[in-house]
Every structure is written in C-alpha cells, then in structure tokens.
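Removed from the display is one protein chain of the complex; every other protein chain stays in position.
This part shows subunit A:
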Amino acid sequence: MKLSRRDALVALGAMGVGAGGVGVLRERAAESEEAMTDVLLAAAEVVYPSAVTPTREFVSAYAVGRRRFDADAERFERAVADLDRRARHDTGQSFASLSLARRRDVFRSLGADRAHANHGGTTAERVRYYVVDDLLYALFASPTGGELVGCENPPGHPGGTDAYQRGPEA
C-alpha cells in the first residue's frame, strides 16, 4: 500500500497541524527541506514494514511539514543532519544513496537501534526520537498503519465512535 500525501495530512490533522496551518510556514530554504526529505524517505524505507511503501510526498508532507510548526524543529533538523553526516563519515556517501542494508549499518553505527528515544539526549537518542520514532508515530497513529494490526482507529486519531462497535469481519 502506497502512503500518500492524504495519509500524511490525516496524520497531521490528528496532530493539530491542519490545512489551515499550512499557510504559516516557517521560513526555511527549500533546498534544506529537500535534503531532509531525502534522508527521511530513506529512513522510512528501513523502519516501515513492506506492507506500506513510503513516498516522497508522504514523508515531506508529514515529517517535514509538522516540524514547521514545532518548537522542536531545530533539534529535529539536527537529528536528520546527524544521520546523514554519519553515513558520509562511515561510507563516503549520503544516507539516501545507500542500500537498505548499509542504511541499517549506519543506524547501528550510531547506536540508534538500541537507544532509548530522548528528544534532548545523545545523537543516537535524538535520531531515535526524531527520525525512527517520528516516522513510526506517523504510521501507527494513523488509520493506514493501525489497519495493519487490525486497529483502524488507533489512539491519537479521531476516527469516530463506530469502529469500536464493529467486529473484525465488518
């Protein structure tokens, strides 16, 4: 299943970053946003299950989009940049240009695969919080991700009061 811009907007809506908010973007060079989207998309391909296919538009609309309104935006940007920097340091290449296996190695080399998420912690902990966990949050707090585990209205998503009454066959 392809994750669309719409999926991202649904996820964003659940976080209060509604369409109305999109008009008041923080100033940021389009270039740096492109670069962040590259890294995040590449990271999403590692952390998401194969049942969903992350797309540029999904990642850009969700992960980058929501941070535009966030007090934490700088930490987020730093975490994304740190991940890319580690890839260049370890392999001489950008994170996004690596194979899936090499990307996993980069996460491991950072320690992000064992780190506890902490938005104010070490590089590994921040990468875990802002890259890995942010992407997983976008997926599993949305109906698309919830559905993968039989929970089409997961906590955090305002999906109404019918879902809980329905049986699995419905």
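Everything below uses one rule, namely that a contact is a pair of C-beta atoms (placed from the backbone, for glycine too) under 8 Å apart; a residue touches a chain by one contact, two chains touch by 3 or more; residues count from 1.
The rule we apply is simple: contacts and distances are computed from a predicted model.
For the chain that does not appear here, its UniProt entry gives the protein name "GMC family oxidoreductase", which is one of "Rieske domain-containing protein", "Nickel import system ATP-binding protein NikD", "GMC family oxidoreductase" or "Amidohydrolase-related domain-containing protein". Touch with the chain omitted from the figure is made, among A:F58, A:F76 or A:F140, by A:F140.
Touching the missing chain, out of A:A81, A:A96 or A:L148, is residue A:L148. Residues of subunit A in touch with the missing chain: 14-16, 46-51, 108, 113-114, 116-119, 129, 132-133, 136-137, 139-141, 145-146, 148-161, 163-168.
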